[in-house]
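All protein chains but one are shown in place.
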């Protein structure tokens, strides 16, 4: 029986606890939160789970095998460090850490202690993203030209991070997962409307080798919810609309072939516009799939795809984005 | 009777000719195009219109009062200059000119000769944009926080200009029309996938005073057509979907009030989420409205809202965008 | 403390139990199901609830105040009768009973025993339907011309009832709730494709006085899910799309005024096409609202709006529909 301690029982924590508990051979032993009301809720749902307001009752407990950290990002490093140093595997909410150096140190400790770290990039375990990954791997889209994501809504303003750290990790982690090329530079533009020095709207461009470009539009002030990603390839193009219940992914047999001939007016462009196809998507709960995979990784002593290194790659982009924001969109090398 | 000569009879020229001809007291006298097939088409539609392959038959004809220039942007300056110097009013396709200095010189000649220049910013004569203008003027949205536009589709690659010069003038002219504050700086990121040194995807951020930001996503390589603009205000927010036949504009009684209190964890955010309202939009043909207005301006010797100066404001943003593109998103002051 | 016994713990029963239990002063005491696996599930979720496979442990228990019957319709009568005769209030799944006479007998017993009966017409407690009711009451739509509902999807084939008894009660109960006039006749057409003598597709027309008509399209064999109701009034028209998360109800300021003058060719029709308006809808869980209201009715000894009589009105339409189906759409008087 693997025993889990969950630190943080706000919006997402209950889902982590419920899904860990539903796995055979896994048991949530104790939940920690500073808020007594949250702990009451734990007891009401499942009287067999212990509660505490002191995270050390988890990170330092000899009973606990896995620590799930579901707290604000500024606290991730200290809690994860404490857990790793006490021999626990760590599941940590995204973004992994508040700085690159924190991430690097945690990876280092985990590696030395032979403990697994998983960063909760839930989206890469959804049926939609796994299908996109599969299509890209099979080269169904051909060479990728661009990755263009929009994630906007009337969002919950975070107290401690800007909209980039709140929303972009979802999309950056999906991009990191599905695309082979690695990004080389970032620019970001954005504004804060409320005097908090925390942007509530931002536009991020990510440069790759070979003219591949990615773009992320994140906004807490949109009247409508949009969760759409376009991926354009040389052979086919794809639209992922995460709000579409039945047809989340549409693949378009569309494209352009441009032949440059002598002289600009000899440009020959051929347009191709064929069928559209919406593959069936697996609807199983992503978080459940992710946690089962984590347990499997722990048992087999293998590093998950969303390990500390993956978490670090996202944090690098977030840090670069913040630097660029502060310098009015200056390009920051990764 | 005001007599019009139309130079350029490709995709858009026939619409210009047809709509000028439909106005009482206006007659299209002659059409010029280098392509004999285009001139044949003119004759087939209306045998009473003369045709020529030499633009000087129009710009220098004593018969002609108004010259409509519907040719590639690189030719606008020379044709417009020729027309103005020969005492013709000029209607010119957007973007106005290929450079700021060209635009300034044309404005100068027009002003000295007391001739009207109209730049074909058709969109500002649509029912939808006039409604947005009206709403902003009445302060229905409150202070504007952002203007976020997406104009993407599997687009016709232009031979001589990049996607910014092709698609963004529509949106920049709408923004210029509806928003009172004037932009102060621009950044642009984009790529060319076909070795033409002409970007086919670009992302433009426009900075205004007081943290107002605008963003433009233009793309010739999208499998789907999107024509959506979000305008977020302190009081209300608006979505303009130009592809929606019946409900082009939706106004959301949604917003956020943020009160910063001592200490970051005391942040108080109030969310407001009320009704949505889609006002009835006038469906009359924008181009017809625009040309009738131009005739009216000529008769009353008044400058149109979309005059050379308006055209120049857009060209300034386009030039700045090109500069920024060449410097990886460096901020360019306007 | 009011004590509830729930009979039937399949698809919907767990929701009933969870929502009853969440109400202050109410406690689910025991759950009955024939399937031991269902009872195991009860225990796993809440170890404090007793379980039984014999419904009489509920209907005849001196502990129980309210019996919730969440079983196939063919069993409703016997279980409800047993409960009422033993002095329990009854909450029963829709449709109320399998026949008109069963419904009448239950109403009779309940009335004599001064016990409340509530039929689970959940939809009339949704924010959307309550808003429609409010609009109709305030005469915002003017005289109602028609009520046109489509409820289709790749549906779960029921073993014991046809698609009309499965899907139409939702819409018939909404219609019954929002419309003042009472229906006078019904026609229904439909087919069974699988040799079960149970229609899987049906079209029902309901006639009212004064040319008001209602129509219901129910289908278990649709590749797409549609949940749309149009209500056309003399003053305004309404579209309720229950699958639209944010704009479930749209009210159109549209209409037609027809003036008949002498001679058919003198017909004068005026079309009105104005704004559209989507009011904010309350999103609280309908079932919770419904059950709290039931508890309130029991305490105040008042009959709920969805009492046995309301249930009977729906059963009358269902019976008439079956008669019409068997006679190829013959009109059946109500």
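Labels A, B and C are assigned to the chains in the order they are written; within every chain, residues are numbered from 1.
Note that a residue touches a chain if its C-beta (ideal position, glycine included) is under 8 Å from a C-beta of that chain, and two chains touch if they have at least 3 such contacts.
Source: prediction; values computed, not measured.
Of the listed positions A:276, A:305 or A:334, the one in contact with the omitted chain in the full complex is A:276. Listed residues C:1, C:37 or C:269: the one in touch with the omitted chain is C:269.
Not every partner is drawn; the one left out touches subunit B at residues 224-225, 246.
Residues of subunit C in contact with the chain left out of this view: 145-146, 148, 150, 152, 154, 156-157, 159-160, 185, 187, 189-196, 201, 203, 205, 207, 211-213, 215, 217, 219-224, 230, 232, 237-239, 250, 252, 254, 256, 258, 260, 264-265, 267, 269, 271, 273, 328-331.
Counting over the whole complex, subunit A has residues 246-247, 253, 273-280 touching the chain that is not drawn.
Assume only the chains that are shown with their structure count from here on.
Shared contacts of subunit B and subunit C, meaning chains that touch the two of them, come down to A. When chain centres are taken as C-alpha averages, the shortest distance to the whole-protein C-alpha average belongs to A. Centroid distances from subunit B, each centroid being the mean of CA atoms, peak for C.
Between subunit B and subunit C, the centres computed from C-alpha atoms are 53 Å apart. Put simply, the C-alpha centre of subunit A and that of subunit B have 39 angstrom between them.
Residue positions 246 of subunit C each touch two or more of the other chains.
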